[in-house]
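Below is a structure I'd like to ask you about.
Missing here is one protein chain; the remaining ones are kept as they sit in the complex.
Moving on to chain A:
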């Protein structure tokens, strides 16, 4: 059926799938065996689950140089069980010769980005659902469960059915106080979370104008859309970031080929105006329950959380600091800040961001998945209300099933921390914007 249109263009994901499966061409729907370029896992999904399976198979890692392991879920250990998981992970990395093992240096997805480990055109398999974040570099990056990952770690291969691509085009400039996070909360509502076995491509002038940290928010939350991966075509911004990371792309012109052709066959194309978007808040218990902030205003909060792969990059901390400068967190509210990596913490301490946050009354937390994954410190009691820069607010995820989690941008979380209730963050930016 599709074969009749022989000269039709290909999507970015179809091109990566073709390369990874050693074929001249693949189309959405093709079932292929693919060679993985980069295999990533963390302390929860990786060695503690791989170990018994590799032993059963009688195999080791197929290529330790293509394996990245980050201990980010149970860090730092809070009890004997989490300490045992971290210890096991260290031993595994040493015994299997994993050179790129990051032990409590930050959240794996952030490390892949900040260390420049993801290249355009790569097939990245990660043992975590937010692996699509790496797609911001023009890679086909998908999440897998532990058994799939153990098989990949042992063989370097997996099967995949090439996903159809949904293209999301954004035009217009975001208004002050509105961010990539707001775009994604909006998109979760518009497209729903049931886009399994599809890729989502983010494009258009708004995306082209975005920094890498903002693009990473888009591809990270492709996971919330249910997508297999999210992608952004590589461009000068991508190459600039990789140069800064110390891992420049040698042939930038060739790397630009990892983009969808103009006549690629999309399953759907959606167009949105970024200039019309207000700050968005996701109500409990789903990212798809998002509303304009005006509809959530007034909800009293107990905790404000700035954390996670999606919401605690240096730029996110700076957004929070811009709102919190010279302000104090409301009485009865706790503001927890868990920078996404130790490098983020270091940079935020150098440029004064951390001092601003601490002066406002924030509590500095370890770099890791922390409360977002329900495994670290900062969990919620029955009946408590939290507003968070994280990407998921499922019932019971951040502690007690009777807690409520609202999702928003770092601006919205910081503004709520000051007010003690959900408010429009733009009211907390005006003065500083005028001064700037």
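Before moving on, here are some points about what is shown:
Assume contacts are C-beta pairs under 8 Å (C-beta built on N, C-alpha and C of every residue); 3 or more make two chains touch, one makes a residue touch a chain; residues count from 1.
Following the convention adopted for this analysis, contacts and distances are computed from a predicted model.
The UniProt record for the undisplayed chain lists the protein name "3-isopropylmalate dehydratase small subunit", from the options "3-isopropylmalate dehydratase small subunit", "ABC transporter ATP-binding protein", "NADH-quinone oxidoreductase subunit B" or "Transmembrane protein". Contact with the chain that does not appear here is found for just one residue of A:249, A:323, A:375 or A:416, A:375. From the options A:45, A:89 or A:353, the residue with contact to the unseen chain in the full assembly is A:45.
Taking the complete complex into account, A:158 is the one of A:71, A:89 or A:158 that touches the chain left out.
Checked against the hidden chain, the listed residues A:85, A:136, A:200 or A:417 yield one contact partner: A:85. Seen across the whole complex, the unshown chain contacts chain A at 31-33, 44-45, 49, 53, 56-57, 59, 74, 79, 81-82, 85, 126-129, 131, 143-148, 150-151, 154-155, 157-160, 193-194, 196-197, 226, 228, 286, 373-375, 379, 392, 394-399, 401.
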